[in-house]
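Missing here: one protein chain of the complex. Every other protein chain is in place.
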Amino acid sequence: MGPMLPGRQRRFRSLAVRLAPLALGLALVLGAPGYLPDQFYLRVATFICFYGVLALGWNLIGGYADQLSLGHAVFFAIGAYATALLQVDLGLTPWVGVVLATALGGLSALAFGLLTFRWSGTYFTLATLALLEIGGICATYFRSVTRGSSGISIPILRDSPAMMQFDSPLPYYYLAAAMLLGSLLVSWLVLTSKLGYRLRAIRANREAAQLAGVNLFRSKLAALVISASLVAAAGGFYAEYIQFIDPDSTFSLQLAVNMALFAIVGGVSTWWGPALGAAIMVPITQYTSMQLTGRLAPLGEVGLGLILITVILLRPQGVAPALAAFWTAVSRRFVERSVPDARGVG
Amino acid sequence: MLGLAQAVLNGLLIGGVYGLITIGLTLVFGVMKVVNFAQGEFLMLGMFGAYFAWRLFGLDPAVSALGIGLIVGLLGVLVERVVIEPIVHATHLSQIFATVGVSLILLNGAAVVFGNDYYSVHTAYQTSTLALGELRLSVPNLISFGWAVIMVIVLQVFLFYTDVGRALRATAQNRDAAILMGIDPRRMFMMAFGIGVGLTAVAGAVILPYTTVTPQSGQQYIVIMFTVMVLGGLTSIRGTLAGGLVVGVVQSVSTVFLPTSLENLVVFLVFLAALALTRSDRTRPSWPMRALRLRSRAFRQS
Partner (left out) sequence: MTVTTALECRGLIQRFGGVQALNEVTFELQAGCIVGLIGPNGAGKSTLFNAVVGLAPPLGGEVLLWGRRITGLPAHVVCRLGLTKTSQKVQVFGDMSVIDNVMVGAILRARSIAEARQLALTELQLLELDGDINLPASSLTLVDRTRLELARALSSQPRILLVDELMAGLNAVEIAQTLTLLKDINRQRGTTLLVIEHNMAAITSICPRILVLVDGRIIADATPHDVSHNPAVIEAYLGVPESAITDD
């Protein structure tokens, strides 16, 4: 290797190296309809985006703040039911409904946090489980509002963009993709902000964080509110996409576990890891649910459990850090290698 | 009034069993400081084990309970070696989600093997009742309550009068000191987990006569278990038993006033209340337990 590149060129290359994966990701997400062979794959891609939002949302509180929620589906359900009820009972267009549902998710997170943040660690996790179950029971019991266990069906209007209904899967994909990109942005903004430093500090050493002036409660609450808002928004989208919701599918422990699982597999300490986790795991779950039917169907979940345990035992930081380290190692030579000049030096 | 008294009586009987179910969870947490989210699945396995012992060999669950407990306990040791032991010193996230992973595997594995049907046993005494004045005691409930009392006594004897038991208690109270005294913590973890899930499996066998089993059964009991554990002060055996009685009575009495669909809601609310009462101070039992002066000498954290 010859002489190093001059500083300015090095900085330019370094910037390029950091932006390249972003550009690639953006191209992959936005260009999906171009390279995916048919509508089935587009549907899977839509689910990848959707679960990516959920996993990123969970990670804001689970990964960054180390408050491990096993009941995050509560916010998902609140978002779904709010959007659906606003549409079905008040005729409100889901475009507004989803926004309101997002706000409602954030508000309920405030109440949730005020109640549960006095408990740390495992206590908090148990409390989230209880709240999820309570939510499910209430949704089933208060039939007059929520239609109980019969669920709510969004009337199918075919081609009606004003009511967020399209007759092709393409607009749904772009909607989901927009939500994913928005969530990635939020995730990055939080991590690189003062809140991000505080959350990481809380996770690393609570006592030291307090001594450094970090208000544990306020920081965790902020993370929870943002987290719940993202998850509630995804809930609203789900209601419009699947066009049917009921207590079992929304207040779902399986969904709550999956959110966390995807984030863990992807990498909880990074801002983009959970999205990667969704990109890896969703196709796997789609494939297994197609191949394993009837009596064998639960084998898919067994597989998820095995993957979860394997990741935790062998690589608890997830896939993302390794991928990032790989890219840094590979691109270092590009950044630092000199340009061979006419005399063939270097 | 009679209905209420009957409900309280039923609640006590069932509560004793709730206590037995939870003691395994308490034992694991006390010694290893890990909350086993898969504990419900070991209960379910105990129930299925007892079912098949009845179906294939005609054994009454009350008879096969110990054997089933032993088998499930051995399975527990295997799980502990492979999954739990590596994460005992790891992050919260690893601990919680490792046991969640075990839960996923066991629950869905059972669903693949047994399907989603409901299985139940038929014993001669299943519907018999004993009279206590104007109240009735259901015989299966009585038998399971009796089992609960026996197992708790056996456990107390084991923990206080055997060397291994004392070693377990030492590890629970102060792991580092126990190590310095020559106790091998890995062996302790193995024992605690094996005995812990074995006890829960025994409880599963014992409750089968008056309930049905399906792969989802474990999930139905897990929040009850957590409620009982939290009410009982997390690490005390007598506290766990008392907590079980409280939860049993509350659940039973609530069915008198509320529709059955809300019976679990009450349990969950009690759970949140129990959490609120214990605050974030894990070493002190909740005030009801302190009020009742139920602080067991076993498992008090230092």
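Chains: A and B, in written order; residue numbering restarts at 1 for each.
Quick note on the criterion: a contact is a pair of C-beta atoms (placed from the backbone, for glycine too) under 8 Å apart; a residue touches a chain by one contact, two chains touch by 3 or more.
Not measured: the values here are computed from a predicted model.
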{"item": "Chains on display which the left-out chain touches in the complete complex", "value": "A"}
{"item": "Listed residues A:44, A:216 or A:323, member touching the removed chain", "value": "A:216"}
{"item": "Omitted-chain contact residue, chosen from A:72, A:147 or A:203", "value": "A:203"}
{"item": "Touch with the omitted chain, as defined above, among A:194, A:295 or A:332", "value": "A:194"}
{"item": "Hidden partner interface residues of subunit A, rising order", "value": "192-194, 197-198, 200-201, 203-205, 207-216, 269"}
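Everything that follows uses one rule, which is that only the chains that are shown with their structure count from here on.
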{"item": "Computed distance of Cα centres, subunit B from subunit A, in Å", "value": "35"}
{"item": "Contact footprint of subunit B on subunit A as seen in their complex", "value": "62, 66, 68, 70, 115, 118-123, 125-127, 129-131, 133-134, 137-138, 140-141, 253, 257, 260-261, 264, 268, 295-296, 298-302, 304-306, 308-309, 312-313, 316"}
{"item": "Subunit B to subunit A touching residues, read off their complex", "value": "35, 83, 86-87, 90-94, 96-98, 100-105, 107-109, 111-112, 115, 215, 219, 222-223, 226, 230, 261-262, 264-265, 268-269, 271-272, 275-276, 278-280, 282"}
